[in-house]
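My questions all concern the structure below.
Missing here is one protein chain; the remaining ones are kept as they sit in the complex.
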């Protein structure tokens, strides 16, 4: 029996993980080891792994050790039978779309980190600090598809830090133009992921479909919902995405043009004061400050700032005027925590706090 | 006796190197080993080195071996006495300004890679493919300062690849706005330069004064010269500069807005067809193609494209529409060859071809 | 008021740090943040830093943030006046010898990580799990030098993991021959330490004086003390030391010949069962298991095993017969925790438990 952030006592919710042996799956396992609301009771992965114990099926790549209780769970096939209602999903995009549909239509609530359904107009794409109200699309989704279950998604990792930094600006000052260049960590490509021979002594100025995802998902995240319809804002965004030799942590350079003319101090204040639903409800995985602004001239850096707020914050620095647009700054976040598994877990916490998991 | 690109026979010009033991100094030594016009006969470095043989004074950091003839030259103090007329300079910025002035006022032609004099209105800041006519500022400089010698500079490494990519666009289509994010190699910081503990597993989103240099120098390079006056164009530029774990090679993401509306194909054609004075005169260090455009979706990359045209080309790739400005692309170049020592050598070749070294 | 491992209540001992701004000094600060016995009240560093607040004097390079209380302490000159009795020292070897002597002769107990005094016959060189009885050399030292204070040293980082792995073997089976090759982390060279240009894409098969230190110190550590005299054992040791591109963690390949003929199982059992004074007395920084043996065929690895027992254990793996000597194995440890700051702290804890700090 545990207490929620609001103080009610409750039994832990059983959760299953689809794609439990992948890099994001491993983060799910690690982050939920001592979760006050959720308890992993079911794991599934590709055929090759099913039937094995997790410890034998999984090539564990995190520095922190595999939680013992989960190590001994059996890995199931990616089929709904026997799975708990709440499913965290991080399957390879070649199979994720169909599998998630199968689970949702069988009545499961699928909280997905995969890209397949993100841009569907009746699927919520949610960052709890950015657009918690988008969860209401679940109703549209259930009506249209006749499901008892649902699919809810979080954005691509690169999108998350950008969107978290933009949301307060858009609300307060109005966005006009956004240009972003990312320097992304190798863990973003999963495991085995990037061959050493590709990235050692190199920068790869291309990540398949990443720029399209960042541009489209950021627009959807900052959109309004009217009568179950998504209405995107009237502003433009351009992304250039690169892979660099960093293990964890995506660093992004951003330039923005705004509809009003705030000062540099106004921007920093808006970020520092930003509190949204997860902070107000004290959701278990919510960072105390969703955005942390650093004033040192050479920060944020992955080496020092990656685990700010347990890896759940977006860290911003070097806020300064942009000679072409209005302001430029650096945003940094942990791509497999806030950018993937932690994002999905926080979505599920938001859903529970709204009664979607009852 | 050698031939110039134009075919005249001539004796090799003796050259000296100020700052011969540094990273760029080493590149000067390496690049001029078999130079058809220039021959190193004099070296100078900090007090600590003076009096020693080059091989003993220099912590050689290039993969190619130190040329034997130069290894046995003595290292002099940074004083003009005994130095040849033509001096390549790459001193630390704390001493470069004064030392270069001393040499120029003593009648030497200083072809400098340092930043101290670059932005002076009577000092040419030159990329031979971009603004060869800026050499004419030498006359202004000599008149104003009463020198027989002169100081001529090349831009910062990051600026060079950006400016080379922009010059043909500005000439043909007119620049309006430029945003650039760089991912720069550690060799750009010299030796010992970046401590491993600073950059391993990290991105450093700050390089002291780099963004200011890129913005100011690019404007000066693309300016017009009227009656010995620099007149900058009416367009805006913003740079964000980062250090990544790459040995050599600066990669830059660029977005541009243009005054006219070319197609993607027009841009590529303008770059591919770009020929300027160094190509026309067949200067010894000139790349056959100053700009090389690659069509693969994931190029250019430092690992594969760094030594294009012997490291003297700017390599461009991923040319595509920008949803905010007009086009975006990647530019890459070798920061210690085209971006430093090779830039100065090509400047000296241009000067010789114009009669400034006679 | 705190309890020791033995249960007595006691007031925290005030400690000072000589060389507080260096890499090992930073580890001292970090490891003693919540120490139950020791409290940092005094910091000293080179002239350049003295007079400044620690946060301003120190280029903090650890991933964990600087403890706030210490950040605001002033940095003193390296002079005894005003310093507490117990001093942890990690000065540069060029000044460490003289400074430590000055403090010890002024009555301070100097627990040093520097190499200068390690091999003096009246200076204890101690690993608490290996040769706690060597502390008795303090008496010889005080008699001979007429000091009220003392100097006690811990070995070089590379030596520590080797000696910890050898001590149980020597006690049980008798050592005859030891060959060791190390692959050492860049943090072992301090900060700024190894330039990126030296180690990126490289192995440096040489570390100044390291092999001599490992060979001599290991012999002294495993020696007997008779009447205040050190008597080294009759066995041979050879070391080859290399620098590789790893941030933290020295990996060592070891081959040993023994005087008796144990089985592989015997070796593993002796290591696993090894308990020494720090474990028996439950010293605050003592690892529960000084030696951890892993059975996986590809372990230990710095990435996964570095923080075993909080970075205070030596992790051994791949124990197997050696076709030339008797057995070969891998040893790994955290070079700035167990290999430096943690080693000195554990020495001080041992000294306190023996009454040397009363």
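Every chain is named by a letter (A, B and C) in the order it is written, and numbering of its residues begins at 1.
Rule of thumb we're sticking to: a contact is a pair of C-beta atoms (placed from the backbone, for glycine too) under 8 Å apart; a residue touches a chain by one contact, two chains touch by 3 or more.
Just so we're clear, the structure is a prediction, and the values are computed from it rather than from any experiment.
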item: Option from C:202, C:224 or C:263 whose C-beta touches the chain left out; value: C:202
item: Per the touch definition above, residue among B:16, B:201, B:300 or B:317 touching the missing chain; value: B:201
item: Residue among C:247, C:309 or C:349 touching the omitted chain; value: C:247
item: Where the missing chain touches chain A, by residue; value: 23, 61, 186-187, 191-201, 245, 247
item: Residues of chain B (touch criterion as defined above) contacting the omitted chain; value: 63, 200-201, 303-304, 307
item: Contact set of chain C toward the excluded chain (per top definition); value: 177-179, 181, 183, 198, 201-206, 215, 236-238, 240, 242, 244-247, 249, 251, 253, 255, 297-303, 317-318, 322-325, 328, 330
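To be clear about the criterion, only the chains that are shown with their structure count from here on.
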item: Centroid comparison with chain C (C-alpha atoms), farthest chain; value: B
item: Identity of the most central chain, Cα criterion; value: A
item: Mean-CA-position distance for chain C and chain A (Å); value: 42
item: Per-residue multi-chain contacts in chain C, two or more chains; value: 200-201
